[in-house]
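Omission of a single protein chain aside, the complex is shown with its protein chains in their original locations.
Here the chain labels run A, B and C in written order, and each chain numbers its own residues starting at 1.
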Amino acid sequence: MGRHFLQIPGPTDVPDRVLRAIARPTIDHRGPAFARLAGEVLERLQAVFRTRHPVIVYPSSGTGAWEAALVNTLSPGDRVLAFETGHFSALWCAMAARLGLVVDLVPGDWRHGADPGAIAERLTAAHAAVMVVHNETSTGVRSRIPEIRAAVDRTGHSPLLLVDTISSLGSMDYRHDEWGVDVSVGCSQKGLMLPPGIGLNAVSPKALAHRGRLPRSYWDWEPVIAANRDGFFPYTPPTNLLYGLRESLVMLLEEEGLSEVFRRHDRHAEATRRAVRAWGLEVVCADEREHSSSLTAVLTPDGHDADAVRRLVLERYDMSLGTGLGRLAGRAFRIGHLGHFNDLTLAGTLSGVEMGLRAAGVPIEEVGVRAALARLEESA
Amino acid sequence: MGRHFLQIPGPTDVPDRVLRAIARPTIDHRGPAFARLAGEVLERLQAVFRTRHPVIVYPSSGTGAWEAALVNTLSPGDRVLAFETGHFSALWCAMAARLGLVVDLVPGDWRHGADPGAIAERLTAAHAAVMVVHNETSTGVRSRIPEIRAAVDRTGHSPLLLVDTISSLGSMDYRHDEWGVDVSVGCSQKGLMLPPGIGLNAVSPKALAHRGRLPRSYWDWEPVIAANRDGFFPYTPPTNLLYGLRESLVMLLEEEGLSEVFRRHDRHAEATRRAVRAWGLEVVCADEREHSSSLTAVLTPDGHDADAVRRLVLERYDMSLGTGLGRLAGRAFRIGHLGHFNDLTLAGTLSGVEMGLRAAGVPIEEVGVRAALARLEESA
Amino acid sequence: MGRHFLQIPGPTDVPDRVLRAIARPTIDHRGPAFARLAGEVLERLQAVFRTRHPVIVYPSSGTGAWEAALVNTLSPGDRVLAFETGHFSALWCAMAARLGLVVDLVPGDWRHGADPGAIAERLTAAHAAVMVVHNETSTGVRSRIPEIRAAVDRTGHSPLLLVDTISSLGSMDYRHDEWGVDVSVGCSQKGLMLPPGIGLNAVSPKALAHRGRLPRSYWDWEPVIAANRDGFFPYTPPTNLLYGLRESLVMLLEEEGLSEVFRRHDRHAEATRRAVRAWGLEVVCADEREHSSSLTAVLTPDGHDADAVRRLVLERYDMSLGTGLGRLAGRAFRIGHLGHFNDLTLAGTLSGVEMGLRAAGVPIEEVGVRAALARLEESA
Partner (left out) sequence: MGRHFLQIPGPTDVPDRVLRAIARPTIDHRGPAFARLAGEVLERLQAVFRTRHPVIVYPSSGTGAWEAALVNTLSPGDRVLAFETGHFSALWCAMAARLGLVVDLVPGDWRHGADPGAIAERLTAAHAAVMVVHNETSTGVRSRIPEIRAAVDRTGHSPLLLVDTISSLGSMDYRHDEWGVDVSVGCSQKGLMLPPGIGLNAVSPKALAHRGRLPRSYWDWEPVIAANRDGFFPYTPPTNLLYGLRESLVMLLEEEGLSEVFRRHDRHAEATRRAVRAWGLEVVCADEREHSSSLTAVLTPDGHDADAVRRLVLERYDMSLGTGLGRLAGRAFRIGHLGHFNDLTLAGTLSGVEMGLRAAGVPIEEVGVRAALARLEESA
């Protein structure tokens, strides 16, 4: 009884008004009402990515949008430079390899973001693209894209810059045009507060000009951009999710405003870290400049299984937390604090974690929730 | 952004599945599908009231069900014995007077329930009925109905016993038949987790036999009971709310089970009182035997306006608390912890109150939320 | 499979957007967001009744609003003049009698509206009120209120004029102020396209000044009008139905516009009568000036059970039609063509009736649907 707390770092809790929007009857995707809907969504998506250039909407998961970024721009055998920042960066690299690309991987310890310093050492004229995950959903570490952009520029090479914004878009400051990103990859079920089912590519003019030779049809940007001019799609678009997307974009852009959205996420992330530290635990992210504002990954002490904590929290307190992925399996859990979220939901979330940790026998100080509330009060 | 915390003592948060049930298309209220729906609802309503006798469903507010209890059983000029337990008992008495009844009022201090001891002193053969509010929504004080029943019986008189269960039904132990209640008055928007719009009367055979002469038509039990035998109503029934009621009754009776529902409410009420005491504040209810399990009314210290606290909590933390009513105006606020509610929602609620109290300058100890969590952990 | 056709004359098909509005979370009925909602609804209700005076919203069925009209204005033993126009006029009279009023009934044949000519003969200074049903839902006959008003005025007496607009409000031209009506009685589930659960009274200054002595509390206008001034209610209002009412009033008043709404209903009613006549059947209404625009009652030939037709239509074509009530039981069925309804829904409806009539062995000409389409085409 009572609401489930869905505190994984995505899918996030969908606002009930977005769910009701999605429940509107499907309409003719070749008719005038659809064209208006598409226009309203596409224009607002540009505002979320902070771009004046096209944003492509796919009926797909976020991984589909990863694939789209690669197959539109690269050719078989192309070499790309990538960073091992966590589980999702590894999956994207594996996808690139499967599609016939050669991946040069800058290794990492999963506690730091992509190292701008490695660019100078590793990037060569042979690299067609640099792939970076802006906010690593498996670790809660944010990579510093503007510094990476600057480092690339300093090399004098001109690879495409492909950035995964899956768990930062609409939650953390992100600027496609200003930061010189060529393809930004996003999806619906994180900061955009929608169910899964939409993948996104924001595309720079340079990326559009630089079409690769990997085979593509479904993911091909060109027919989408052409059809979008009139508000239509070359495939049957996910109409009902677009109803929801219009609603959530209005909430983010026009009602709360993006800067306030970011401020809210920053504040909740800080309060969460206060709680973690007050418990005497450690967050995964090891660099103060690189904390994610949409999720916090927490290390459990040696000998304490993070998944046991998660199971207890789910059974006793009806809250879903994110599991540790890859090399963090069993060693960390993740708290999602993004999307449709506020102070009291954070208080409930951290209370559940605190009770779950104690129930699982993890030795903690008791002042975690109190420390978080104190942080919230500083800036109420 | 994020969900509003609706922590008034009713209307309570309606579960999303109940809202979806209510959104089903309206059907013909004279057709076979409706008759099945009505049958399923009426049978389960008996289980909630713990009665084998008829339960009447009105399209009305709870006050309508108050009126129905009076006009079906009493005659102009009838004398009734009532107890001043708080704002709502006073309103019910005022209604009785407006309808032409003579109310003998046992005065009270709004911090205790109806006094069983007063029955022996005050009840006479001239009293046609005794009116008691089981759970005074304005004070969070529960009257001890079985003791009142016993006290009535000891007098040898046989007035009807009319009990308001508006904010206890489906949240706190209540037994229409076993406790010898003649008319129990309930409604939809509290423990039954529905929007407002349904009033309820559970009716004993004695009440049915004892028809008063107050004029009545809409509220008349007889045509309803007659039509209900086939699953129909003499007026157009509130079909969509009945869809929701079926859903919420399944949740309470078949999924969670009433005894677990009561245990949950008792536990959250205790945790709330722990927080209040840890803050160094006082609850309105002054008798340990009489604490409500569905809401807690909290006194603010002299010089601290309870409504100022409520306003701050609404503005800063997007939570609605109940206002002080009548003689408690400005001196108390009320925390609803009933219905679709769980541990983490309680933690969020108490966190909001704690932050709001401090923001309003009410001197409190800081350990309130922590004390509540400790109580939750004892019985997780 | 496919949608049920709910073609009873109320409850009517609720638009899906109204259902979604009703499914919004319930809010605090004492908070600022509620006050805004109430203000928006109350203002638009005045526009629907065409009145500048108060409209009272009850959590009730339409019969509750009948009772409210009587108990607010009349005193025990008061004499009222009423017209036997059909089943519902009879029920309202029976209610008046139960409440202690003396009803003088002008008899009728259920095929004509209230006879303005009878006023001169029957109305005396002793009559405190005249009760008329504007659109008799059991017969599809509309009474001519302006002519009744004029006839009353010609007598020189000044009874209150109480009018039931239950199945005409929001579907057929109705003017509370201009026609000099004192209390207009309406409800939610007909032309207002909502589920059942709201009863309405529009109240003239004369009615407000003329308070009767029948006992009343729930139905008392005065505390409602007082509380409504700030956007609140003296009882817990049916918040979720009010969400829906706001939506449907926007659809009627601002999107389609009342005059277009009436034109649409007139046109569908005419097309329906064309079909009935083309089948060689007879409508109940016997006066061309008095056809209802919201429903059509159809007589079946002698020896043909109207309910057998209805059952076949329900079983084979998944459409609910209205049954014959009272003295029309078995002799007539009723087609609702009001509310959320359009040309193609009418075509489906009449097709279902045509197939059902033939399936039931009722001898008909085949051109019914075709005749209706021809009528629709004349004014597409």
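Structural remarks
Here is the rule we use: a residue touches a chain if its C-beta (ideal position, glycine included) is under 8 Å from a C-beta of that chain, and two chains touch if they have at least 3 such contacts.
Owing to the predicted nature of the structure, the values given are computational and were not obtained by experimental measurement.
Only one of A:I8, A:A82 or A:M172 touches the chain withheld from this view, namely A:I8. The omitted chain makes contact with just one of the residues A:T73, A:S184 or A:T239: A:T239.
The residue touching the chain not shown here, chosen from A:G39, A:G180, A:P195 or A:G330, is A:P195. For chain A, the residues touching the absent chain in the complete assembly are 4, 6, 8, 10-14, 19-20, 22-31, 58-64, 66-67, 76, 95, 98-100, 187, 189, 195-197, 199, 214-218, 220, 234-241, 314, 320, 323. Mapped onto chain C, contacts with the missing chain fall at residues 1-3, 5, 13, 16, 19, 251, 256, 261, 264, 316-319, 340-345, 347-349, 351-352, 354-355, 358-359, 366-367, 369-370, 373, 376-377, 380. On the side of chain B, touch with the chain left out of the figure occurs at residues 16-17, 20, 23-25.
Note that only the chains that are shown with their structure count from here on.
Distance from chain B peaks, on a Cα-centroid basis, for A.
Looking at which two chains touch through the most C-beta pairs, you get B-C. Of all residue numbers used where chain A meets chain C, over half belong to both copies. The two sides are thus made of the same residues.
In terms of their C-alpha centroids, the spacing between chain A and chain B amounts to 45 Å. With centres defined as mean CA coordinates, chain C is found 35 Å away from chain B. Work out the mean CA point of chain A and of chain C, and you get 54 Å between them.
Residue positions of chain C with contacts to 2 or more other chains are 20, 23-25.
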